[in-house]
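Note that one protein chain is taken out, while the other chains of the complex remain in position.
So, chain A:
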Amino acid sequence: MKPAPFTYRRPTSLTEALDLLAQEPEAKVLAGGQSLVPLLSMRLSSVPVLIDINGLPDLARVTVDDSGVRFGALVRHSDLLAHEGAAAAQPLLAAALRHVAHPTIRNRGTTVGSIVHADASGEMPMILRLADGTLTVASSRGRREIAARDLFVGPLETSLAADEIAVEAFVPALPAGSGVAFDEVARRHGDYALCGVGAVVALDGAGSVEHVRAGYVSVSETPAVVDLTECFPDGEMTARTLAAAGEMAVGQLDPESDIHGTADYRAQLARALTARVLKAAQDDARARAAQKVSS
C-alpha cells in the first residue's frame, strides 16, 4: 500500500516551517512518522504537503530541572526512555514509555508526536494528562501553552489550530511523597493495550494515602484521568477500598467492544488493573520515602 502523491518540504528553521504551514493549512507535519506514515500508506489520510521537521535539531533536546522534564518535538521515545534525569524527575515517563510499541518503533517515533496524535490507545497522551503536563505550540502568530486537560478534544483530535506545530512538551516533576506505577494488558507485548492504567499516589508524612489519581488507556474516546482520592477516606489501601476505586473508575470510563475484546472485558481489566496499579504506586511512594530517609 502506497501513499497518495504529496509535495515534500524540509524546512531548515522553525520560522520556515511555520510559514509553510501558514500558507498550506492542510499540510501535515512529519517527525517520527510511526503513526502518520501507516495512515498515509493505507490511504486513510492524504496530504497535499508534508512538512518534514527532522532538519530542526533544536527540537531534539531534553532538559530536566527541579520543576520537571521538557522535551522537544524531535525527541524519540527511545531517547526519552534512556534519559536518566528524566526518569528520576518524573518516573511515570519511563514506566509508560517501556510499553510504547517495540524498541524499533521507539527508535523513530517521537513522544510529542504521539501526544498530538491524540490516540486514546496511546500511552503518552494519557501520561501528559495524568501528570498535568503542558504542550507548547507555535505558529507564525506566536507561541502558546496548552494544558493537557484542554488538549484532547475528541478521538485523534486536539485543540491545536491548523497552522500550529507542537514544539515541546513539559511534564512536571513527581512531587515529594508521591509514587507512580503503570501497567497494561495487551494481546502481545508492544501491541496497543486492551486496557492500560497509570497512577500517582501521594502519601502524607505519616504514610497515609492523601491523594490518588489514575489515568486510563484504550477505554475511553480521549485520554481519561480520574481522581480516586475519595475512595480512601481512612488513608488506607485495602482490598475493599481498592475494589471501590476500580468501581468508581469504571463508572467514569466508556469502554467499547472491538475485535480484540468486549466492553465488559475491558471494564473488568480496568477494575483489576486499577487495584494492582494503585497498590504498586503506593509501594513506590513508600520505597521513595524510605530511600530519602536513608540517604
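In the analysis below, a contact is a pair of C-beta atoms (placed from the backbone, for glycine too) under 8 Å apart; a residue touches a chain by one contact, two chains touch by 3 or more; residues count from 1.
Following the convention adopted for this analysis, contacts and distances are computed from a predicted model.
Q: One chain isn't displayed here; going by UniProt, is it "Dihydroorotate dehydrogenase B (NAD(+)), electron transfer subunit", "(2Fe-2S)-binding protein", "ATPase P" or "Cysteine desulfuration protein SufE"?
A: "(2Fe-2S)-binding protein"
Q: Touching the hidden chain in the complete assembly: which of A:103, A:154, A:233 or A:251 does that?
A: A:103
Q: Where does chain A touch the missing chain, residue by residue?
A: 1-8, 10, 30, 33-34, 37-38, 40-42, 50, 52, 54-55, 78, 101-105, 107-108, 188-190
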